[in-house]
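Just dropping this structure here.
This part shows chain A:
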Amino acid sequence: MTVTAPPYREHPAQAVPPGRILRYSFRERVVHWLAALSYIYCLLTGLAFWSPWLFWLAIALGGGQISRMLHPWIGLIFIAGVLQMYGLWARQMGITDDDRAWFRSMRYYIRNEDDKMPPVGRYNAGQKLLFWGFFVCGILLFLSGLVLWFPEYIPWSLRWLRYTAILIHASSALLTIGLFLIHVYMGVFAERGAFDSVIYGDVTEDFAKRFHPAWYKELFGSAPRRK
Partner candidate 1 sequence: MTNGWVDMKNTDMMLIMGGNPAENHPCGFKWPIEAKRTRGAKIISVDPRFTRTSAVADLFCQIRAGSDIAFLGGVIRYAIENNRIAKDYLVNFTNAAFIVRPGFQLPGDTDGVFSGFDAKTQSYDRSTWNYAGTGGGGGDSSPHPPGGTSPAAPKLPEKVEFDLSLQNPNCVFQLLRKHYSRYTPEMVERITGIPKEQFLKAADLYTSIRKDGDMKKASTIIYAVGWTQHSFGTQIIRTAAILQLVLGNVGRAGGGVNALRGHSNIQGATDMAGLFDSLPGYLKVPTPADTSFDAWIKRITPTPSKPAPWDSFNYSSNTPKFAVSYLKALYGDAATKQNGWAFDYLPKVDRNYSWVQMWDDMYNGTVKGMLAFGMNGVAIGPNSKKNIDALKKADFLVVGEIYPDETSEFWKSPGITTDEMKQIQTTVYRLPCAGFAEKDGSFTNSARWLLWKNTALPTPGDARLDQAIVAQIFLKIRELYKKEGGKFPDPVLNLTWNYSNPSSPPLAEVLKEVNGKALADLEDPATKQQIKAGQQLPGFAWLKDDGTTSCGNWIYSGSFTEAGNQTARRDPSDPSGLGVHPGWGWSWPANRRVLYNRASCDVDGKPWDPSRKQVWWNEGQQKWVGNDVPDFKVDSKPKDHMGPFIMNPEGVGRIFAPLSAFADGPFPEHYEPIESPIDNPFHPQQTHNPVVKRFKTPDDKYGTPKDGYTVVCTTYRLTELYHYWTKNNPMNVQLVPEPFVEISVEMANEMGFTGGEKIKVSSIRGDYIAKAMVTKRIKPLMIDGKKVYPIGLPIHQGYRGIAEDEGKDARTLANLLTPTVVDPNAYTPEFKGFLVKVEKV
Partner candidate 2 sequence: MSQETLRIQKISAHAGAVPGEGTQREFQVCKLIDTTTCIGCKACEVACMEWNDLPFGQTVFDNTYQTMPDTRWNYWNLIRFNEHETEDGTLMWLMRKDQCMHCADPGCLAACPSDGAIVQYTNGIVDFQQANCIGCGYCITGCPFNIPKFNSETKRVYKCTLCADRVSEGLEPACIKSCPTGCLHFGSKDDMKYLAETRAKQLRDHYNFPKAGVYDPPGVGGTGVIYVLHDVTEPENYGGLPKDPHIPLTVKLWKGPLKWLGNLAMVGGLIGLFVHYLRFGPKSRDEEFETKREGEQP
(Lines give C-alpha, C1' and ligand atoms only; values in the text may rest on other atoms or scores of the structure.)
Protein backbone atom coordinates (compact mmCIF):
# COMPACT_ATOMS: atom_id res chain seq x y z
CA MET A 1 0.00 0.00 0.00
CA THR A 2 1.38 3.30 -0.97
CA VAL A 3 0.28 6.57 0.40
CA THR A 4 1.28 9.87 -0.98
CA ALA A 5 2.98 11.88 1.60
CA PRO A 6 0.66 14.44 2.98
CA PRO A 7 1.72 17.99 3.49
CA TYR A 8 3.66 17.95 6.67
CA ARG A 9 2.76 20.83 8.88
CA GLU A 10 4.42 20.54 12.16
CA HIS A 11 7.95 19.51 11.37
CA PRO A 12 8.76 20.42 7.85
CA ALA A 13 12.45 20.03 8.52
CA GLN A 14 12.28 16.35 9.24
CA ALA A 15 12.15 14.06 6.31
CA VAL A 16 9.82 11.20 6.71
CA PRO A 17 9.84 8.18 4.43
CA PRO A 18 7.00 8.02 2.04
CA GLY A 19 3.75 6.78 3.48
CA ARG A 20 4.67 7.61 7.02
CA ILE A 21 3.69 10.28 9.45
CA LEU A 22 5.96 11.95 11.88
CA ARG A 23 4.59 11.21 15.34
CA TYR A 24 7.45 12.20 17.65
CA SER A 25 9.91 14.90 16.88
CA PHE A 26 13.57 14.35 17.55
CA ARG A 27 13.33 16.43 20.69
CA GLU A 28 10.37 14.44 21.95
CA ARG A 29 12.16 11.18 21.39
CA VAL A 30 15.30 12.39 23.14
CA VAL A 31 13.30 13.58 26.08
CA HIS A 32 11.35 10.35 26.20
CA TRP A 33 14.43 8.20 26.25
CA LEU A 34 16.20 10.45 28.67
CA ALA A 35 13.34 10.04 31.05
CA ALA A 36 12.84 6.38 30.21
CA LEU A 37 16.43 5.28 30.62
CA SER A 38 16.96 7.29 33.78
CA TYR A 39 13.72 5.94 35.08
CA ILE A 40 14.79 2.41 34.38
CA TYR A 41 18.06 2.97 36.17
CA CYS A 42 16.25 4.43 39.13
CA LEU A 43 13.75 1.63 38.98
CA LEU A 44 16.38 -1.07 39.04
CA THR A 45 18.48 0.51 41.79
CA GLY A 46 15.35 1.52 43.63
CA LEU A 47 14.09 -2.03 43.51
CA ALA A 48 17.44 -3.13 44.85
CA PHE A 49 16.98 -0.84 47.86
CA TRP A 50 13.35 -1.87 48.11
CA SER A 51 13.80 -5.54 48.71
CA PRO A 52 16.65 -7.74 49.92
CA TRP A 53 15.54 -10.23 47.24
CA LEU A 54 16.41 -7.72 44.57
CA PHE A 55 19.56 -6.27 46.14
CA TRP A 56 21.54 -8.24 43.57
CA LEU A 57 20.34 -5.65 41.08
CA ALA A 58 22.43 -2.98 42.78
CA ILE A 59 25.43 -5.23 42.73
CA ALA A 60 24.88 -5.99 39.07
CA LEU A 61 24.72 -2.28 38.39
CA GLY A 62 28.13 -1.62 39.90
CA GLY A 63 27.60 -2.19 43.60
CA GLY A 64 25.44 -0.79 46.34
CA GLN A 65 27.55 2.28 46.93
CA ILE A 66 27.62 3.28 43.26
CA SER A 67 23.91 2.64 42.98
CA ARG A 68 23.23 4.75 46.03
CA MET A 69 25.45 7.51 44.71
CA LEU A 70 24.00 7.56 41.19
CA HIS A 71 20.35 6.90 42.00
CA PRO A 72 19.60 10.48 43.07
CA TRP A 73 21.68 12.01 40.29
CA ILE A 74 20.00 9.88 37.66
CA GLY A 75 16.77 10.68 39.41
CA LEU A 76 17.49 14.33 38.73
CA ILE A 77 17.85 13.49 35.04
CA PHE A 78 14.55 11.68 35.20
CA ILE A 79 12.91 14.67 36.82
CA ALA A 80 14.45 16.93 34.21
CA GLY A 81 12.93 14.65 31.58
CA VAL A 82 9.55 14.73 33.25
CA LEU A 83 9.64 18.52 33.35
CA GLN A 84 10.66 18.66 29.71
CA MET A 85 7.76 16.37 28.84
CA TYR A 86 5.52 18.62 30.79
CA GLY A 87 6.69 21.52 28.68
CA LEU A 88 6.29 19.52 25.46
CA TRP A 89 3.05 17.76 26.09
CA ALA A 90 1.14 19.26 28.99
CA ARG A 91 -1.12 21.25 26.66
CA GLN A 92 -1.94 18.16 24.68
CA MET A 93 -2.67 16.21 27.80
CA GLY A 94 -5.78 18.03 28.88
CA ILE A 95 -8.54 15.59 29.81
CA THR A 96 -11.52 16.03 27.52
CA ASP A 97 -15.01 14.66 27.47
CA ASP A 98 -13.80 12.14 24.92
CA ASP A 99 -11.22 11.01 27.41
CA ARG A 100 -13.82 10.56 30.08
CA ALA A 101 -15.84 8.51 27.61
CA TRP A 102 -12.70 6.56 26.79
CA PHE A 103 -12.23 5.67 30.43
CA ARG A 104 -15.80 4.51 30.60
CA SER A 105 -15.26 2.15 27.70
CA MET A 106 -11.82 1.01 28.78
CA ARG A 107 -12.98 -2.61 28.96
CA TYR A 108 -13.24 -2.61 25.16
CA TYR A 109 -9.76 -1.27 24.90
CA ILE A 110 -8.51 -4.04 27.14
CA ARG A 111 -10.26 -6.59 24.95
CA ASN A 112 -8.62 -5.02 21.88
CA GLU A 113 -12.06 -3.97 20.62
CA ASP A 114 -10.71 -0.58 19.68
CA ASP A 115 -13.50 0.19 17.24
CA LYS A 116 -15.85 0.52 20.18
CA MET A 117 -13.69 3.28 21.63
CA PRO A 118 -14.45 6.97 21.30
CA PRO A 119 -12.22 8.80 18.82
CA VAL A 120 -8.68 9.23 20.06
CA GLY A 121 -6.47 12.19 19.38
CA ARG A 122 -2.71 12.23 19.41
CA TYR A 123 -2.88 10.63 22.85
CA ASN A 124 -5.49 8.42 24.26
CA ALA A 125 -6.80 8.88 27.79
CA GLY A 126 -4.60 6.06 29.06
CA GLN A 127 -1.54 7.82 27.76
CA LYS A 128 -2.72 11.02 29.38
CA LEU A 129 -3.17 9.17 32.63
CA LEU A 130 0.35 7.84 32.25
CA PHE A 131 1.63 11.32 31.63
CA TRP A 132 -0.06 12.88 34.60
CA GLY A 133 0.73 9.91 36.79
CA PHE A 134 4.41 10.19 36.00
CA PHE A 135 4.32 13.92 36.38
CA VAL A 136 2.73 13.95 39.81
CA CYS A 137 4.69 10.96 41.07
CA GLY A 138 7.84 12.45 39.60
CA ILE A 139 7.39 15.61 41.62
CA LEU A 140 6.68 13.57 44.74
CA LEU A 141 9.68 11.37 44.09
CA PHE A 142 11.81 14.42 43.58
CA LEU A 143 10.73 16.13 46.80
CA SER A 144 10.89 13.05 48.97
CA GLY A 145 14.07 12.03 47.22
CA LEU A 146 15.73 15.27 48.20
CA VAL A 147 15.04 14.49 51.83
CA LEU A 148 16.31 10.98 51.44
CA TRP A 149 19.36 12.17 49.54
CA PHE A 150 20.63 14.21 52.48
CA PRO A 151 19.03 12.71 55.57
CA GLU A 152 22.01 13.85 57.64
CA TYR A 153 21.07 17.49 57.07
CA ILE A 154 17.54 17.09 58.35
CA PRO A 155 17.66 18.22 61.97
CA TRP A 156 16.29 15.89 64.61
CA SER A 157 13.42 18.30 65.21
CA LEU A 158 12.31 17.92 61.58
CA ARG A 159 12.68 14.17 61.56
CA TRP A 160 9.01 13.81 60.52
CA LEU A 161 10.22 14.94 57.12
CA ARG A 162 12.33 11.83 56.83
CA TYR A 163 9.55 9.66 58.16
CA THR A 164 7.15 11.03 55.57
CA ALA A 165 9.65 10.98 52.77
CA ILE A 166 10.37 7.27 52.90
CA LEU A 167 6.69 6.45 52.68
CA ILE A 168 6.00 8.92 49.89
CA HIS A 169 9.03 7.91 47.90
CA ALA A 170 8.18 4.24 48.05
CA SER A 171 4.46 4.75 47.39
CA SER A 172 4.91 7.03 44.43
CA ALA A 173 7.58 4.76 43.03
CA LEU A 174 5.15 1.86 43.27
CA LEU A 175 2.53 3.87 41.38
CA THR A 176 4.97 4.71 38.64
CA ILE A 177 5.96 1.06 38.42
CA GLY A 178 2.36 0.17 37.69
CA LEU A 179 2.16 2.85 35.02
CA PHE A 180 5.53 1.87 33.67
CA LEU A 181 4.61 -1.80 33.31
CA ILE A 182 1.46 -0.99 31.36
CA HIS A 183 3.29 1.56 29.26
CA VAL A 184 6.04 -0.85 28.32
CA TYR A 185 3.54 -3.61 27.66
CA MET A 186 1.45 -1.38 25.49
CA GLY A 187 4.37 0.14 23.68
CA VAL A 188 6.43 -2.94 23.06
CA PHE A 189 4.00 -5.81 22.94
CA ALA A 190 0.40 -4.69 22.56
CA GLU A 191 0.60 -1.87 20.09
CA ARG A 192 2.95 -2.91 17.33
CA GLY A 193 4.57 0.14 15.83
CA ALA A 194 4.44 2.25 18.92
CA PHE A 195 7.93 1.26 20.05
CA ASP A 196 9.36 2.03 16.64
CA SER A 197 7.61 5.36 16.61
CA VAL A 198 9.51 6.52 19.65
CA ILE A 199 12.78 5.31 18.13
CA TYR A 200 12.39 6.59 14.56
CA GLY A 201 9.73 9.18 15.19
CA ASP A 202 7.32 8.11 12.45
CA VAL A 203 4.36 5.84 12.21
CA THR A 204 2.51 4.40 9.31
CA GLU A 205 -0.63 6.09 8.26
CA ASP A 206 -2.51 3.01 9.19
CA PHE A 207 -1.17 3.18 12.66
CA ALA A 208 -2.37 6.73 12.98
CA LYS A 209 -5.69 5.92 11.48
CA ARG A 210 -6.18 2.93 13.69
CA PHE A 211 -5.03 4.14 17.05
CA HIS A 212 -5.30 7.90 16.83
CA PRO A 213 -8.04 8.64 14.33
CA ALA A 214 -8.78 12.10 15.68
CA TRP A 215 -5.12 12.98 15.37
CA TYR A 216 -5.12 11.71 11.78
CA LYS A 217 -8.10 13.86 11.09
CA GLU A 218 -6.39 16.81 12.57
CA LEU A 219 -3.43 16.21 10.32
CA PHE A 220 -5.19 15.43 7.10
CA GLY A 221 -8.43 17.24 7.57
CA SER A 222 -10.66 14.18 7.28
CA ALA A 223 -11.41 11.22 9.34
CA PRO A 224 -9.68 8.08 8.19
CA ARG A 225 -11.72 5.62 6.39
CA ARG A 226 -12.44 2.57 8.34
CA LYS A 227 -10.83 -0.40 6.82
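As a working rule, a contact is a pair of C-beta atoms (placed from the backbone, for glycine too) under 8 Å apart; a residue touches a chain by one contact, two chains touch by 3 or more; residues count from 1.
If you want to know what made the cut, all candidates are chains of the complex that A comes from, given by their letters.
This one's a predicted model, so the numbers in the text were calculated from it and none came from an experiment.
Within the complex, chain A makes contact with only one of the listed candidates (1 or 2), namely 2.
Here chain A touches candidate 2 in the complex through residues 20, 48-53, 55, 58, 64-65, 67-69, 110-112, 114, 148, 150-152, 156, 159, 162-167, 170-171, 174, 177-178, 181-182, 185, 189-193, 196, 200, 202-204, 206-207, 210-211, going by the rule given at the top.
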